[in-house]
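Every protein chain but one is kept in place in this view of the complex.
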Amino acid sequence: MKGTRVQAATAVGLLAALAVLAVAGLLLRETAIAVDVSQALQPPGSEHWFGTDAQGRDVFARVAVGTSIALASGLGTVAVGGGLGLLIALVCGLGPRWLDAVLVRLLDAVMAFPALLLALAVTMAFGTGLLTALLGVVVTVVPVFARTLRAEARRATSEPFVQAARTIGLSTPRIAVRHVVPYLGTTFSVQTAANVGNVILVLSGLSFIGVGAQPPTPEWGAMITDGLQNALTGQWWTGVFPGLALLVTVVAVNLLADSIPAVRAARLARRRGARPPASAAPVVVGSEPVPAASAKEA
Amino acid sequence: MSTTTAAAATTEAAPAALSAKGLRVAYGDVEVVRGVDLVVRPGERVGVVGESGCGKSTVALALMGLLAAGGSVTGGVVSVSGTRVDYRDEKALDRMRGSQLSLVFQDPLTSLDPVKSIGAQIAEALRRHSPRTSRAAVRARCAELLTAVGVPEPERRLKQYPHEFSGGMRQRALIAIAVANDPAVLIADEPTTALDVTTQAQVVDLLDSLVDRLGVAVVLVTHDIGLVSEFCDRVLVMYAGRVVEEVPSTALFGGAAHPYTRALLESLPVPGRPRGEDLAWIPGAPPPLAALPPGCSFAPRCTWAQPECAAGTPPRVVVPGAPGRGAHEVHAAECRRALEVVTSGRPADRQEEPRG
Partner (left out) sequence: MSATSTTTSTTTRPGAAALRRGGGALLGVLATLLLASVVSFVVLRAVPGDPARLIVGPLATPDVLAGVRTQLGLDDPLWLQYLRYVRDFATGQWGYSYSNGADVTAVMAARLPATLELALWAFLFAVVGALVVATVASFRGGAVAAAAKVVSLIGLGTPQFWVALVLILVLGSGGLGVLPGPSGRLTSFLEPPPHVTGLYTVDGLLAGQPIVFSDALAHLALPAISLAIIPGAFLTRLLTANQLDVARAPFVTVVRSKGVSRWAAHRRHVLHNALLPSVSSAGLVLASLITGSVLVESVFNWPGIGQVLVQGIQRQDFAVVQAFVLLSAVLYVAANTVADLAVALIDPRLRVSGGSR
């Protein structure tokens, strides 16, 4: 559908811009932590596009570095968490029934904790800092993937191709890797896209509270905390820009994730060749099936 | 008062219960109903038969003004009990639906709101057109209606929910809803398709008795040609969006005038035929409506076809001497060779090889 294509294109465009910003951030790492108190709290201008913060650091540079941190963290944690979730899903789907039952209950128990709070608890337990925050987030991501992929894995085991593989004597791990994993591919990518945005939000939330990235690391959440302190005295730029970047990133990822199923469906339909001319496929409620575009028996 | 068109009105005193002339319906730029004429006298039973995709259900929905998104009535003049219907006037359509023109749908399992009681759903039909009726009166009428459609213990049943009714009973409830306000015409779209054979017969009996008792005209839309020949006075056969034959049901089996009707009748399995004999069937498939063949749309599959058939639209040929009940009950078919088809005693040539 047209609308979805626009949506996907917008999302990709935004993400591309953010990727560029992230790369810029990698180059601006020095600038981002360069303290210069004489330049403190300068409004946005030609020299400092986003102004400077209370310690004279260039906000734009900090936002850029924050972009690289956010994107890397988001993708990294989802990749790791997703991988672990996939493993658990395979065990649940292909392993003994009792193990599946136990694991499902365990996963549900972990998912009963709101993500932020669970990550918080993990981070506090292991000491604050960016790495432990990432660990905490991974813990929250694993059960989400595990549950969704498990459902798919269970479905896969009743599919003929898996049963066929079993009958020719393939070992279970072999079946898992060579047949089930590719089957789960679509769900995995959809889940990944759907979760990256949330993960980035949680990470920022953690550093906003103060348990994630520690100063001087320019993580967006931490920058917004600083921004709050300056807000009432009128220096809005220190908090607004990082949050804006955060908003744009998460929304772009979510937009992309949302458009994947529709784009996929359109592509599949096109590939099958039976692309019904949109106007000749009336979905008449209640009775009339699609008028003959394919052969029907008399 | 009366704005009915056509000669049908000249011999009868009352206007037609339903009159559609040249009805055209399109979805986007594909025309799925290409000029259909349908006239229903008060208390008459008319059948509309055809294969899936011929447009018969579309006609039903179009007449009600309930086409799905993307569909619209693109031509034709429709009148209900003498009043012209304007399909652009939603408010007028809302007033007409349920009170003058009703529709009974195909699938009773999904046609009722699962979270509202049967009584509430029948009452909704009543209250919509008679808003000031008292609760007690509405309730009484609902019970009356359930009894009329053959549902026992109506007081108890009214409080129940759809999932507590069997398929046949749900269909009865739907019929009750449709006749609640004494409409002039009841359109039944495949009312028996989703039911088992015994229940089918019961529902048809019900429709029969309702016509007798309430005087409501029934338009029965179905693919089951056997059913229409039993129940209906007149039959319209549709193919690729047009009515290719219009025939009184008494004349149907012996003297179909259109090759398609003929082929349909012959494809009915007849008990007593010798074993091992192939069932007759019509080779090929209905043409895509977006890409109709030139001339007669049935020609590619027709065993009577001649080169002229593909040249231009087939003429409407009236078969003389039809034993109809009135001047309006013509027997006509859109086929150059209609008269030959009617008079030929033997079945149409069948192809020897099953796969064409």
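Order of writing sets the labels: A and B. Residues in every chain begin at 1.
Throughout what follows, a contact is a pair of C-beta atoms (placed from the backbone, for glycine too) under 8 Å apart; a residue touches a chain by one contact, two chains touch by 3 or more.
The shown structure was predicted, so the numbers you read here are calculated from the model rather than taken from an experiment.
S.K.: Of the listed residues B:165, B:239 or B:260, which contacts the missing chain in the full complex?
M.R.: B:165
S.K.: Check the options A:15, A:213 or A:250 and report the residue that touches the missing chain.
M.R.: The missing chain is touched by A:250.
S.K.: Which of A:27, A:125, A:164 or A:177 sits in contact with the chain that's absent?
M.R.: Of all options in A:27, A:125, A:164 or A:177, contact with the hidden chain holds for A:125.
S.K.: Counting contacts across the full complex, list the positions on chain A that touch the omitted chain.
M.R.: 3, 7, 105-106, 108-110, 112-118, 120-122, 124-127, 197, 201, 204-205, 208-211, 221, 224, 227-228, 231-232, 234, 236, 239-240, 242-244, 246-247, 250-251, 253-255, 258, 285-286
S.K.: Considering the whole complex rather than only what is displayed, give the residues of chain B touching the chain that is not shown.
M.R.: 64, 66, 69, 90-91, 94-99, 102-103, 105, 107, 110-117, 124-125, 128-129, 150-152, 161, 163-166, 168-169, 172, 174, 177-178, 180, 199, 202, 205-206, 209
Criterion: only the chains that are shown with their structure count from here on.
S.K.: Please compute the C-alpha centroid of chain A, do the same for chain B, then give the distance between them in whole Å.
M.R.: Here chain A and chain B have centroids separated by 54 Å.
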